[in-house]
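Heads up: the structure comes next, in structure tokens.
All protein chains but one are shown in place.
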Amino acid sequence: MSLSVEKTSSGREYKVKDLSQADFGRLEIELAEVEMPGLMACRAEFGPSKPFAGARISGSLHMTIQTAVLIETLTTLGAEVRWCSCNIFSTQDHAAAAIARDSAAVFAWKGETLEEYWWCTERCLDWGEGGGPDLIVDDGGDATLLIHEGVKAEEEYEKTGKVPDPESTDNAEFKIVLTIIRDGLKSDPKKYRKMKERLVGVSEETTTGVKRLYQMQETGTLLFPAINVNDSVTKSKFDNLYGCRHSLPDGLMRATDVMIAGKVAVVCGYGDVGKGCAAALKQAGARVIVTEIDPICALQALMEGLQVLTLEDVVSEADIFVTTTGNKDIIMVDHMRKMKNNAIVCNIGHFDNEIDMLGLETYPGVKRITIKPQTDRWVFPEIKTGIIVLAEGRLMNLGCATGHPSFVMSCSFTNQVNMSTNTHLILHALADASAVGIISLSLVNDTGHCSA
Amino acid sequence: MSLSVEKTSSGREYKVKDLSQADFGRLEIELAEVEMPGLMACRAEFGPSKPFAGARISGSLHMTIQTAVLIETLTTLGAEVRWCSCNIFSTQDHAAAAIARDSAAVFAWKGETLEEYWWCTERCLDWGEGGGPDLIVDDGGDATLLIHEGVKAEEEYEKTGKVPDPESTDNAEFKIVLTIIRDGLKSDPKKYRKMKERLVGVSEETTTGVKRLYQMQETGTLLFPAINVNDSVTKSKFDNLYGCRHSLPDGLMRATDVMIAGKVAVVCGYGDVGKGCAAALKQAGARVIVTEIDPICALQALMEGLQVLTLEDVVSEADIFVTTTGNKDIIMVDHMRKMKNNAIVCNIGHFDNEIDMLGLETYPGVKRITIKPQTDRWVFPEIKTGIIVLAEGRLMNLGCATGHPSFVMSCSFTNQVNMSTNTHLILHALADASAVGIISLSLVNDTGHCSA
Amino acid sequence: MSLSVEKTSSGREYKVKDLSQADFGRLEIELAEVEMPGLMACRAEFGPSKPFAGARISGSLHMTIQTAVLIETLTTLGAEVRWCSCNIFSTQDHAAAAIARDSAAVFAWKGETLEEYWWCTERCLDWGEGGGPDLIVDDGGDATLLIHEGVKAEEEYEKTGKVPDPESTDNAEFKIVLTIIRDGLKSDPKKYRKMKERLVGVSEETTTGVKRLYQMQETGTLLFPAINVNDSVTKSKFDNLYGCRHSLPDGLMRATDVMIAGKVAVVCGYGDVGKGCAAALKQAGARVIVTEIDPICALQALMEGLQVLTLEDVVSEADIFVTTTGNKDIIMVDHMRKMKNNAIVCNIGHFDNEIDMLGLETYPGVKRITIKPQTDRWVFPEIKTGIIVLAEGRLMNLGCATGHPSFVMSCSFTNQVNMSTNTHLILHALADASAVGIISLSLVNDTGHCSA
Partner (left out) sequence: MSLSVEKTSSGREYKVKDLSQADFGRLEIELAEVEMPGLMACRAEFGPSKPFAGARISGSLHMTIQTAVLIETLTTLGAEVRWCSCNIFSTQDHAAAAIARDSAAVFAWKGETLEEYWWCTERCLDWGEGGGPDLIVDDGGDATLLIHEGVKAEEEYEKTGKVPDPESTDNAEFKIVLTIIRDGLKSDPKKYRKMKERLVGVSEETTTGVKRLYQMQETGTLLFPAINVNDSVTKSKFDNLYGCRHSLPDGLMRATDVMIAGKVAVVCGYGDVGKGCAAALKQAGARVIVTEIDPICALQALMEGLQVLTLEDVVSEADIFVTTTGNKDIIMVDHMRKMKNNAIVCNIGHFDNEIDMLGLETYPGVKRITIKPQTDRWVFPEIKTGIIVLAEGRLMNLGCATGHPSFVMSCSFTNQVNMSTNTHLILHALADASAVGIISLSLVNDTGHCSA
């Protein structure tokens, strides 16, 4: 798509696939509202007092129907909102269209290139002359990353006149980040520092993003307060577990129509996400094998009757492979070469580095046959058999299906809204005190739920 | 669509939605072949000897990817094939395109009107001058019905000169059947009798179709031999049970994206189909309530921890309703009016008479809002709330998803192929002896599997 | 125990472990009555008309609390009853005491020797001068066997003067049967023929017993009509399945207190009994592996996510082994020698020939350590490790626990009572017509329940 911002008749900026899908999106948003009692209760309770009046919120979070209900809850509470997706495949175009037309500035479509993805992220953070947002709702930490990298580059530039060099990294995606920052430096060398200045803080949704925040806190590089939404019981023990239990088989079915019963399925990782995935596959009649390095999680898998092995043990006999670890380099191209014909390989962890897509794409003579979008068969030349990779190794539930269902996202997003409203109290107080740190949501509203 | 037959460059007749989808269909057919070992073994074992050489087979059975593999197995065994779907929503257009282009005469598309449906059925049975097929592969018995009604009308016409009167019935669909027969009578008053003459027999796939056959046998009106494929263990205890366990949640998810966990789901009927549906919903985290009039099936439900109630007991508190009974008038409009807002109502039994669609459509002031094809919200005027009906009350797994997965259909279809090959032996023998009856597949190849 | 018949104050014969346990037995019988609605409904419906008035019923069926309720249902319907157990370990002594004191002649105790067992069986069939019973309620066919062998011997003796020679067989148990018949011949050479004369027929409870009957029917040696109770849906699909699902883990826990979760369990055979056992072990958190030679049952196991292997594949890695096949020589001593230390080996099939106890007992240098009754550790000399065998290879649920629970036995026994009452109609009619055959209960009262 051409990367130019469009405007609605009322002057709101947007960039979506097809604004004419807004009616369809609106119908599904209305269905979702019935399934999202937490968010609707927030509207009822906090809507009248408009706690977000005057606040700018930028969100980098899968632009789905459920997120649409979140966005309109934030606007009902008085906020102005700009949004982008946090994954190139996770946008539902009709949801984006409805929000763009009716409620907030949206920059998101299903099937973005990486360049488009970061352009959207930058658009989402850029509120024009007045700088950036007051609050960020982040999922995976890409918006937070962009500001941190931007500030770093601006300070370096100010000191040394050096601009970021995209060629300094091998990581294809980080090249793009550096390019965007470099290009921005010329027009406004204080852009990200102004953002940081205004920003009250960020609330972060995912295990992965939270890990990044703690790393920055430890190294003293965290620039603004953050709230750990992920570790709230009603997020990690609901969204990760029950959400994936629902959306993993949904993604498998929509992508491949394959019968799960009777299959051997390998779930890499047995944290909350892995537990949800393993439960879904077992219940559907698969024989589930878990790979896990944490001894306690491994023991939990055994207590549920699941076999715990290494990937090497089972790579050539399993039919379905799912990565859920939050770590990188889990399934490498050498594993994939040993798999059965038409073995299905997919990832439901946040980032797309669990499956060695680079190794696969660059394997000599490999042939990619796109069955349909987000469902590719890769054939190895020497063995004439192939594997099926979903969503190019990215989040398969959002790439191949529609992500988690509304009800469980209501649990997650209600934390976001509550935290964001609390943010004006808690984070302002922190900011006043010049404190920069991470507040665990579990300390705020989960008291007493240790048994959950 | 305009009801005119088209022809491929090789002269084969067809009528499908879009022949350009043939490549996509071929890719998915190739995936399905890997998942259908039974059919592929039939090709390997029987392909060389071509037992169907010279035989014409007409099939009336959901024109899906899986059926495509069945059709090409039949052609590999030497048959000429014509095909139509047995449900207006169950065709996968890319499957139909691939078969039309490559293998057999197909008359089927997703979203037929009832007129189009019966036109397709007639096209499927009509082999031109030489009359009809040697064998019918039937699913639900519509092809069988058309021939029986046709023969009846021709005999009446010959005797009395009376042609069928579509106005003699209130049933909208049967009006169309009578119209087709009436119109055919003028051009060829012996058409269906010639078909019957040539026909060796029919193999019937479904519980519902088999019931129809036994009724005809009892009343002495069955015109040709039939094989009961349905009661084969590898059909009714696999396809009905495991197939629905897979495809019910698939249909629910694709149609509504609704979270099944935490919902109250009512499964009407606890036969094999109901057992599969109840298992799927329970495993996904729903609380399942069963309605059942057979005391043994009801007791089985209790042994699995399911509550058994009447529909009236729970109509206003449940979230999801699924009919699986094979009987008619299960969920009436008066039930639907009492349901919760956005309760989901759907049917996975063969025929579309389990849910009172006529009552719903003609309810005064009712408003139909199509969320997307096969997903409609119906709003009752007096209460302002509505329900969601899937696939207009027809088979929701085929209407809203892609039906049963390949592996389980391989079990079902392998019965069909084996029986059809046996047909040349068994049924010809029966026909020679002027016998007309129903052979239970279970008598033929399931000996000894009483424990299954 | 000394094998002398005792008499109650009212003159009823019995031989039980301890009559003073009758009060305890009565309390548990009263609890069981609440859990056995089928039998209690029979008492209410048929009790007043006393359809068994004047009839003698001999039963060879596990003398448990549940059977006590069956016996007292038969007496409530007017019958006179004599009873023995059909397994040396399956008697509950307090149940036997209560029945002996209050209701019927009982010859049964937990832990009979084989000699005692067959003495009890003979006592049960012997009604004194008037010959034998009118009806037999058989479980496994031992009572039926004794009469058939007795008649055969008497006829041989009458013709040739030859008496049975116990040394003519290697089977330790059959030696005892021949001895009993030989010894009886001297005092009454027409005893078994008189029994056969009077006998209206037998109703048989188990898969194993039914197989024996069909074999005799095929070879033309069946001496009296029989009713196949086993194949009733409410027996084989309830008692076998749900009964074992309950009583297998019960037996394992009482015998060994072992944690089932996390274990690898092998279930040999996946018929109704195997399905119940596998379900119980899977649900308790074991990883279950099935061995099965029937391809359809094996495919069903796969559809439930169970691995299907041969015993050889897993013999050295599994923790728990259960035989459910109804065949013999399933787990041999050579398997047992390869098992892990303290692997548990048990049988829940009717007969004790699934586990090679003879091979184990005669293994050179093997050491038997009785942990407690029915729980033995067998240590192999060369490897110093051992296995745990339950109930000496006999029915572990009855040997180590209390068998199936009351509710499911009510389903089974209600068939027995209904059939026995029908027997007076059906079997007398058959007998009048000199017909000898097997009536399948499923033909009588299960019409229409094909979907169950």
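Just so it is clear, A, B and C label the chains in written order, and each chain counts residues from 1 on its own.
The working rule: a residue touches a chain if its C-beta (ideal position, glycine included) is under 8 Å from a C-beta of that chain, and two chains touch if they have at least 3 such contacts.
Just so it is clear, the model here is predicted, and its values are computed rather than measured.
Only one residue from C:Thr256, C:Gln374 or C:Thr414 touches the chain missing from this view: C:Thr256.
Checked against the full complex, the one of A:Asp23, A:Asp188 or A:Asp294 touching the unshown chain is A:Asp294. The chain omitted from view is touched by exactly one of C:Val5, C:Leu27 or C:Ile293, namely C:Leu27.
Between the chain not shown and the residues A:Gln21, A:Thr234 or A:Ser247, the one that touches is A:Thr234. Touch with the chain omitted from the figure is made, among B:Glu30, B:Glu156 or B:Glu304, by B:Glu304.
Residue-level contact of chain C with the missing chain is found at 24, 27-28, 31-32, 34-35, 65, 242, 245-246, 249-250, 253-254, 256-262, 283-285, 341-342, 369, 371-372, 377, 388, 401-402, 404-408. Where chain A meets the missing chain, the touching residues are 231, 233-234, 237-238, 242, 271-272, 294, 296-297, 299-300, 303, 411, 446, 448-452. Within the complete assembly, residues 261-262, 282, 285-288, 299, 302-307 of chain B touch the chain that is not shown.
Here is the rule we use: only the chains that are shown with their structure count from here on.
Where chain B touches chain C, the two copies mostly use the same residue numbers: shared numbers make up over half of all numbers in play.
Rounded to whole angstrom units, the spacing between the C-alpha centres of chain A and chain C is 60. If you average the CA atoms of chain B and of chain C, the two centres end up 46 Å from each other. Residues of chain C in contact with at least two other chains: 299, 303.
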